[in-house]
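Following this message is one structure expressed as C-alpha cells.
Excluded from the complex is one protein chain; the other protein chains are retained at their positions.
Think of it as A, B and C in the order they're written, each chain with its own count starting at 1.
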Amino acid sequence: MLNIGIIGAGRIGKVHAESITYHVKEAGVLAIADPFMNAETEKWAKDLGIKKVSKDYRSILQDPEIQAVLICSSTNTHADIAIEAIKAGKHVFCEKPISQDLAKIKEVMEALKGTGLKFQVGFNRRFDHNFEAVREAVKTGKIGDVHVVKITSRDPDAPSLDYVKVSGGIFLDMTIHDFDMTRYLSGSDVEEVYVNGACLVNPAIAECGDIDTAIITMKLANGALAVIDNSRKAAYGYDQRAEVFGSKGQVAVTNDAPSTAVISTENGVTGEKPLYFFLERYMASFSKEVSLFAQAVINNTPVPVDINDGLQPVLIAKAAAKSMKEGRPVKLSEIEF
Amino acid sequence: MLNIGIIGAGRIGKVHAESITYHVKEAGVLAIADPFMNAETEKWAKDLGIKKVSKDYRSILQDPEIQAVLICSSTNTHADIAIEAIKAGKHVFCEKPISQDLAKIKEVMEALKGTGLKFQVGFNRRFDHNFEAVREAVKTGKIGDVHVVKITSRDPDAPSLDYVKVSGGIFLDMTIHDFDMTRYLSGSDVEEVYVNGACLVNPAIAECGDIDTAIITMKLANGALAVIDNSRKAAYGYDQRAEVFGSKGQVAVTNDAPSTAVISTENGVTGEKPLYFFLERYMASFSKEVSLFAQAVINNTPVPVDINDGLQPVLIAKAAAKSMKEGRPVKLSEIEF
Amino acid sequence: MLNIGIIGAGRIGKVHAESITYHVKEAGVLAIADPFMNAETEKWAKDLGIKKVSKDYRSILQDPEIQAVLICSSTNTHADIAIEAIKAGKHVFCEKPISQDLAKIKEVMEALKGTGLKFQVGFNRRFDHNFEAVREAVKTGKIGDVHVVKITSRDPDAPSLDYVKVSGGIFLDMTIHDFDMTRYLSGSDVEEVYVNGACLVNPAIAECGDIDTAIITMKLANGALAVIDNSRKAAYGYDQRAEVFGSKGQVAVTNDAPSTAVISTENGVTGEKPLYFFLERYMASFSKEVSLFAQAVINNTPVPVDINDGLQPVLIAKAAAKSMKEGRPVKLSEIEF
Partner (left out) sequence: MLNIGIIGAGRIGKVHAESITYHVKEAGVLAIADPFMNAETEKWAKDLGIKKVSKDYRSILQDPEIQAVLICSSTNTHADIAIEAIKAGKHVFCEKPISQDLAKIKEVMEALKGTGLKFQVGFNRRFDHNFEAVREAVKTGKIGDVHVVKITSRDPDAPSLDYVKVSGGIFLDMTIHDFDMTRYLSGSDVEEVYVNGACLVNPAIAECGDIDTAIITMKLANGALAVIDNSRKAAYGYDQRAEVFGSKGQVAVTNDAPSTAVISTENGVTGEKPLYFFLERYMASFSKEVSLFAQAVINNTPVPVDINDGLQPVLIAKAAAKSMKEGRPVKLSEIEF
C-alpha cells in the first residue's frame, strides 16, 4: 500500500483525499498540506483518518513514510513543487496542466530524467467509463482506421471573470482536456491546429482577452482529422460527448444523466439533463487514475499518463492560442520548446 | 393489373382508394359504391380517376370488369356483402372484423369453401415496418424460442360514447388488432385469455357497459405467454409498441415520431410525441396489404391474412369479454363456434 | 453516528459492511457476527476497521455500544433474530423477506409493538436512482392519476436447482422486489393477483415445483392495474425496467449500461448490454437505504420501508402462488394472516 501526501487542500485536493480513502485500495492518504489550512479543513482531514496535517508542503516532501505526492496546489506552483518533490525522491501525481509555461515543463522533465521516479499527470477523463469504451473500440479495431475524431465539450456555465483572467485562456483551462482526449482516443499526436473562435456567451470575456465559443480542427500525425467544439455555457448542463469515425464505422458516446427516466405528456417526451458538472460526471475517474498511479509505483510499471502526455496538450493549447491570434492554421512545430 | 371495386366510401374506403391509386402498382380502383354517395365524394372519386361511382354496391358485384372487391362498409354489413361477393365470383378483401357475430363468420367461411376465391382480412398492422421487423427477428430465430410477447396499444383519445355503444366493446373494436399482433408476432394461436380491466379514462364508458383500460394476459398454443395493455387515452398520443422475449434475447419496437428532433434546454431533453393516430402511423401499411392481396390474386398464391386469421382475433375477443364478465381465465375452446 | 452490528457475513452482509464504511456518514460498523466466521472473513473485517468479530450474533445483541443491527443471515432465521434483537432493545434493519412464513412476521410485528424501536426492511430498489425518478414523477403529479404500472424484471441467469429448492418459489425469491416496486411506484396497496406462469427456461425448475417465466397482473386498491413480467434468464443480462401510465402521461425507466458507447458498423448500430446483475445495478441503493435508516434512528423519524412494507409483498407472493396453483385470480383477503 502506497503512502500518499496531498499538497493542496482546495476542491480537487479534497476530492482526491476522499476518493483515495474510500475507493483506492492500493493507496492511503498519510498527510495533507495547504498554506491556507484552517480548523475546518483540519477537522475534515482528521475525520477522514489523515494523520498528518500541515501548512507547509515541505513537511510532506521530508517525510520518509511518504512515497508519493499528489500535487493539487494552484497551477502556477505545480512545476516548482514537482521539481522539489522529485529531488526529495517522491513519485509524483501532478494535476493538469503541469504548467502554463513550457520552459517550466522542460525543467520538470529534466529533473525527472534518470531518477526512475513515476510521474503521472491528472488527465482523469481517460479513466471515464464512456471515453474508455471509445478508446477500447478504436484500439481493438472495431471501427477500422481512424479518419475523424469529434469531441463536444461544453461547460454548464461560464466561470467568473476573475477566474477567466488567471485561467491562462480557454485552451489551457478547458480545451486542454479535449486536446488530451484527441490524443487518447485517436492514439496519435497532433500536428496542426486551426481555431474558429468567438465570444458569444459573455462579451466581458472578450474584454479579458479570451473567447468562450470555439471550433478547433486538427491534423493528426496518423493522417486523421479531429474537431473539438467548446462552449463555456450550455443551458442544459455539462455536455461531454465524443465520436470516432473510421474505415469500418463509428463509435460514439453521449452524456450521462441522473436517471434514465423519460416522461411523456402532451408537451413531449422528456428525459433528464446531463449530470451538471465535472464532479458529478467524472467522480469515478478520480479514484481510478490514482489507483493506476499507485499500481505503477508499486509494480514499477509505466504510468498510464506520462509527462509527455502532460506536455503535448499544453503545446497544442499554445498552438491554438497562436492560431486564434493570427487567424491561420498553426503547426505544433512552430511552438518553441 | 387487378381491377378493384370498393364498397363503402367512408374514411377507410377513401384511404384505400387513394393509397391504391398512388401506391399500388398491381391494382387500380375501377369503381366505388356507397349508399350515402354525394356530389362531393363523387367529385373526389372522379378526380382520383375512378370511372364508376354508384350508390349500390350490387353494381360492383355485377360488373364483369371487376375481379375483386374491398369491403369497407360498416362492420355489421361486412359478412353479408362478403357472401354476396363470393357468390358473384369476386375475390374479397374485407376490413376487420369480418363480423362481431361468430355465426356470420362461419357463413362466410362456408360460402368461400371450394370456390378458389381469395379472401383477405384487413389486419394492416402486419405490414407496418416496425412490426414486420419484430416478426422477421422472431422468424429468423434471432431471439430463439418465444417466451413472452408484450404489446402496448393506447389510443390518443377515447371515442365518442355513441361510437362506444356500437363498437362491440373494446376487445372487438380496439384490442382485436393486438390479438392479431399476438398471433402474428408469436407465430402461434392463443389458447386462454384473462382480462384485468377497468374504466379509468371516462366513467361514462362504464355506463355503456364497456371498459377503457385493460391488461390482457394469454397462454399461447406454443407454450409462450403474452400480455397486452390497452388504454383508450394516452395524453402523449398513439402509443404502439411491442416486444418479443425469447431464449436468446429480445426484439422491441417503439413509436414512430414526426422527426428525430431533440431539444435540450434548462427544462430537460425533449423529443417529439409519437405520430398522432392510426392514419399517420400506419398509412404505408394500407397500400402494402392491398398490394399483397393483388399479387395473391394475380399469381394465385395464398393471401397473407386469410379468413382464419380474421376469425381467430374475434374468438379471442369473445373469450376476453367473457373473462372480463366472469373474472376468470377463459379458454378459447369455451367459445362456441 | 449510529453504531451498527451486522448479523451475517455472507454476500449481502459484506456488501452492507463495505458500503456503510465507505459511503454512510451517519453510521459505522462496530461488530459483525457469523456462525461460519473464518480467518479470511475476520481479516477482511479487520481491514475494514470493524473492531468486533464473532461467531455468535448474541454478542452483538448484548453489546451496549451497539444501537442497531442489520440482519443479513439466512432467510429462515430473520424473524427469530429480529425478535431477539427487539427484545434486546436494538433498532433493526432486516433483509427481505422478513420471513417466508406469515405467522413469523406476525410474531415480529407483535414483538415490535409499543417498543418505539425502528424496524426497516431491505427493499433496496426503492433507493435506486431510476425507480426514485419514477416515484418522484408519480408523486408530483406529472403523469396525473395512476392507471397502469408495468414492471419488467428478468435475471441474467437462472439460479442453481439447489437454490431453487430452498428459495420459497419465484414469487417469494424474485418477484417480491417487483411486488414492493408495484406498491412503491403506485403509492397503493394490492388487492388481487392473477398469475400466468410457465417453465420455459429450464424444465428442471418445473420438477422442483417452480416456474421460471411469469406474467402477473394485479388490481390495486386505488383502482389502477399493474403487471409484472419475470424471467429467470435474459440472454442479454439483467433487465430492470418500469413504466407508470396515468391520466396525464407516462414515466418510464430503462436499464443502466456500463457506458453510453454505441458502435455503428455494417452490422448495425450496437450499444452495450445492461449492467450484469444486482450488485452492479443496485450498489448505490444499499448505502442509501442504510443511511436513511440511520437518520430515522438518530432523528426518531419514520423509516422509509416499515414492517408493513415488509409484510405486504409476502402477502402478495402468497396470493400469487395460490393463483398459479389454482389458475384463477386471488384476492389478498383470501390469504390468512
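In this section, a residue touches a chain if its C-beta (ideal position, glycine included) is under 8 Å from a C-beta of that chain, and two chains touch if they have at least 3 such contacts.
The structure displayed is predicted, hence computed values, not measured ones.
Note on the undisplayed chain: of the listed residues A:Val138, A:Val201 or A:Leu275, the one touching it is A:Val201. Within the complete assembly, B:Glu132 is the residue of B:Glu132, B:Asp189 or B:Glu334 that touches the hidden chain. Looking at A:Ala224, A:Val262 or A:Leu292, the residue that reaches the missing chain in the full complex is A:Ala224. Summary of contacts with the chain left out: across B:Gly10, B:Gly89, B:Gly209 or B:Pro258, the touching residue is B:Pro258.
Think of the hidden chain as still there; on subunit B it touches residues 22-23, 129-130, 132-134, 137, 142-143, 248-256, 258-266, 272. Interface with the hidden chain, as seen from subunit C, comprises residues 234-236, 257, 264-273. Remark: the residues of subunit A touching the chain excluded from display are 144-145, 147-148, 150, 154, 194, 196-198, 200-201, 213-215, 217-219, 223-227, 229, 231, 233-236, 239, 245, 247-250, 327-329.
One rule holds for everything that comes next: only the chains that are shown with their structure count from here on.
Here C is the chain whose Cα centre lies closest to the centre of all protein Cα atoms. Chain centres were defined as the mean of their Cα atoms; on that basis the chain farthest from subunit B turns out to be A. Contact analysis places B-C first among chain pairs (by count of C-beta pairs in contact).
In subunit B, the positions touching at least two other chains are 234-236.
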